[in-house]
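A protein chain is absent from this complex, but the other protein chains hold their places.
Up next is subunit A:
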Amino acid sequence: MDAPRGRRRLRAPLAFFLVTLALLASLVLSTAFGAEPLSPATVIDVLVGRVTGGPVADLAYDTIVWQLRVPRALLAALVGAGLALAGAGMQTLVRNPLADPYLLGVSSGASVGATAVITSGLFAGAGALTLSGGALIGALGAAVLVFVIATAQGGLTPLRLVLTGTVLGSAFSAVASYLVFRSSDPAAAQSVLFWLLGSLAGAEWYQLAIPAITVGAVAAAMLAGSGWLDALATGSDTAASVGVPVRAVRVGLFVLLAILVGVLVAVSGGIGFVGLVVPHAARLLVGARHRVLLPAAAMCGALFLLWVDVVTRILVPPTEIPLSVVSGLIGAPAFLVLLGRRRYRFGGEG
């Protein structure tokens, strides 16, 4: 056994204070980066002008910061927060430290929907909204299928969910690939690939409402049930013994996660590693109780994706690279560092 050690965990209030500070600063600073680099002073001028209703300093800067970069930064923060919440919830639902938000086949289902829209030519005609619509329908359809099959075969137990989600996910990916190969449009494959790897390019203010409401509502519901989630994470027998209606909580959590991930995939495509790594990092920071874990994960996820998005803009200008490329390049080493820490056991004994 390890020698007794003091609590190395940051005291939760301090951790929250620091992360909130970093998040606010990042929201402002990140808008300085992009194809046209701006100084932080310019950014602050524009933001102060916008918030206080003062005179517009420079119309070009105002457009870049307020119309292009601020909505994009907010969307990155929202999607990052949502993915981290979904990852933490999924890891609890299936009691598996390797679970990520896309486990239930939701993202592969979304890719079928999105691919269908792109390859059928609807995308060229009606634009991004049809793409999001197709992805959302595909995602929710996949979730319903996983739910129905898992329930029919004996219930939403952790192992059954993992297996059903993985198998159906592969099947959906196959369907999406088939759609791409059948298509006569050579640009379709490129569009599909770019979409699958995630992007926040072209974010606009009006796109923020639905993800904001979804992330907020799901976060509130999960926090309200945080005591139940704690018990569920220790196993279904303990949970039932302390009065958790296990079956109802599992179904509720599944539905929340499916809607959350479906909406996130619809606005940003698939973004790897955020939902897998960030909940573990948050656990190291504040501990495993959902009451503190969920907010911490959401804030860390927002912070992480905000900077990942900045890197996608400035790494190979003027081209933007997909989010998953960067999140994977940062996330994989980060995960390995976590793995190497002796104190953190990833839900499994040494």
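In the analysis below, contacts are C-beta pairs under 8 Å (C-beta built on N, C-alpha and C of every residue); 3 or more make two chains touch, one makes a residue touch a chain; residues count from 1.
Simple rule for what comes next: contacts and distances are computed from a predicted model.
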{"item": "Name per UniProt, for the chain absent here [options: \"Cytochrome C\", \"Multicomponent Na+:H+ antiporter subunit B\", \"ABC transporter ATP-binding protein\" or \"Aspartyl/glutamyl-tRNA(Asn/Gln) amidotransferase subunit B\"]", "value": "\"ABC transporter ATP-binding protein\""}
{"item": "Contact partner of the left-out chain, one of A:A152, A:A209, A:A224 or A:L336", "value": "A:A224"}
{"item": "Residue of A:R50, A:R160 or A:R291 in touch with the missing chain, whole complex considered", "value": "A:R291"}
{"item": "Residues from subunit A at the interface with the omitted partner, ascending", "value": "1-2, 4-5, 7, 223-225, 227-228, 230-231, 233-235, 237-238, 240-246, 283-284, 287-289, 291, 343-345, 347-350"}
